[in-house]
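First the structure, which I've put down as C-alpha cells, then a few questions once you've had a look.
As you look at this complex, bear in mind that one protein chain is not there, while each of the others sits in place.
Here is chain A:
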Amino acid sequence: MLLPLLVPNIPPNSNPMKKNVIIIGAGHAGIQAAASLREEGFEGSICIFSEDADFPYQKPPLSKGYLDGSQQKNSIMFRSEAWYENNQVELKLGELVVKVDISQKTVHATSGEYAFDFLVFATGAYNRELPIPIKGTDQPLYLRTMKDADCLKEALDQEGVQDILVIGGGFIGLEVAAYAAKSGKKVTVVEYQPRLMQRVLPPMLSEHFAAKHQAYGVDLRMGVGVQDLTQDSKWLASLSTGESVTADQVIVGIGVLPSQVLAQEAGIRCSNGIEVNAYCETSVAGIYAIGDCALHPNPFAKGQMVRLESVQNAVDQAKVIASTICGKPSSYHQCLGFGRTNITSNYKWPVYPKAMTNSSSEEM
C-alpha cells in the first residue's frame, strides 16, 4: 500500500528492500521493473501509474498480430490480474502524473500526492506529428496505443476503403502497409529518406524489404516528402515531386520522441531522452529512467549516448534498476538489437550503433 502524504516526517527506512517504488509507465519497461523487483525479493510497495486506461498490454503486437486479428486483447496482456494482486503491485490506470517533486520525493497525480523512495521513469515515447498543413474534417491516423490500433483496424477494414497512403517507411508504416496490402488494399508508402528504415538497417536489408513489399503490390516512393494534406471526398496529398496521391485513409508513422517533459520540468537532465548513467540512474540519485525514454551510454556504441526503442532494451534496463534498487548495483551493457515482423520475414536485427546515435528518430 502506498501512503498518501498525510503523515509528514516518516522516519527513513534504511532497509532498501522495504522502501517505496513508484514507476511511471506500464509498457515493457515499467511492468518488467515491477516483476524484477519482486523476483529480487523487494518487499516495499510498488505502484505503477499509467496514462493508458487499458489493462497493461504489450505494444509490439499492435502493429502485427493484434492488427491482423491473430492475437486478441487478452493474449497481449503482460500479466493476469491475479499476478498484480499476488505480487502486490498496485496499478493506477488512466491516471496522469502531472508533476514530480524531486526535493519532496513526491509525484502529483490526478488523484493526489504520493511519496517515493525510488522513482522510475518508464514513460516511453510519443508519436512525432506531421509538420505540414492538414485540411479536412478528419485527421490522419497514428498508431501507439491499443485504442489507436482499434481505430486503425476499423478504419482500414471499412467497406469502400481501398486506397491507403502510408507516410513514413519505418517499422510502423511498413507493418501497417503490409497488413493493408495483404488484405487487398492498394497501398502507397511515401518515405522522405532514399531508402526504407534507413536509420536502423543496412542498404542490403532495406532493399530486401522494399522488394518484399513491392511483390505485394505496394507502391513505394522513396526520397519523397509530403507537402500538404487536404481532405475532400478523399484525401489528397501533394508530394515534393509535384505529383499527388489520393487515398481513403492516411496513416502516419514518422518516428517518435521521448516522453521526458515530466522529468525535464522536475529538473532532471534531459536531451534526446532522459539522460542516465550505466546504472540507468538519472542526474538525480534514486531516480531512474529505462526503456524508450532513456538516453544511456552504450559500450557497444563506443560509450556514446544511445536511446533505443526496443523491447530488449526496455526489459534489460528494467532488470538493471531492479537489482540496483535492491542493493546489488548492476550496469547495462547489452548489445543493441530488436526484432520485427514484416511481410513474410522475421529478423532479430543488430542495430547499427552509429545510426542510433543520431539525435532524432525516423525523419519524415
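In this text, a residue touches a chain if its C-beta (ideal position, glycine included) is under 8 Å from a C-beta of that chain, and two chains touch if they have at least 3 such contacts; residues count from 1.
Definition applied: contacts and distances are computed from a predicted model.
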- Query: With one chain of the assembly withheld, which option in "ABC transporter permease subunit", "Cytochrome bo(3) ubiquinol oxidase subunit 4", "Rhodocoxin" or "Tat pathway signal sequence domain protein" matches that chain's UniProt protein name?
  - Reply: "Rhodocoxin"
- Message: Using the document's definition of touch, tell me which of A:G65, A:P202 or A:G225 contacts the absent chain.
- Response: A:G65
- Residues in chain A touching the chain absent from view: 28, 58-61, 64-65, 71, 75-80, 83, 86-87, 311-312, 315, 339-341, 344, 346-348
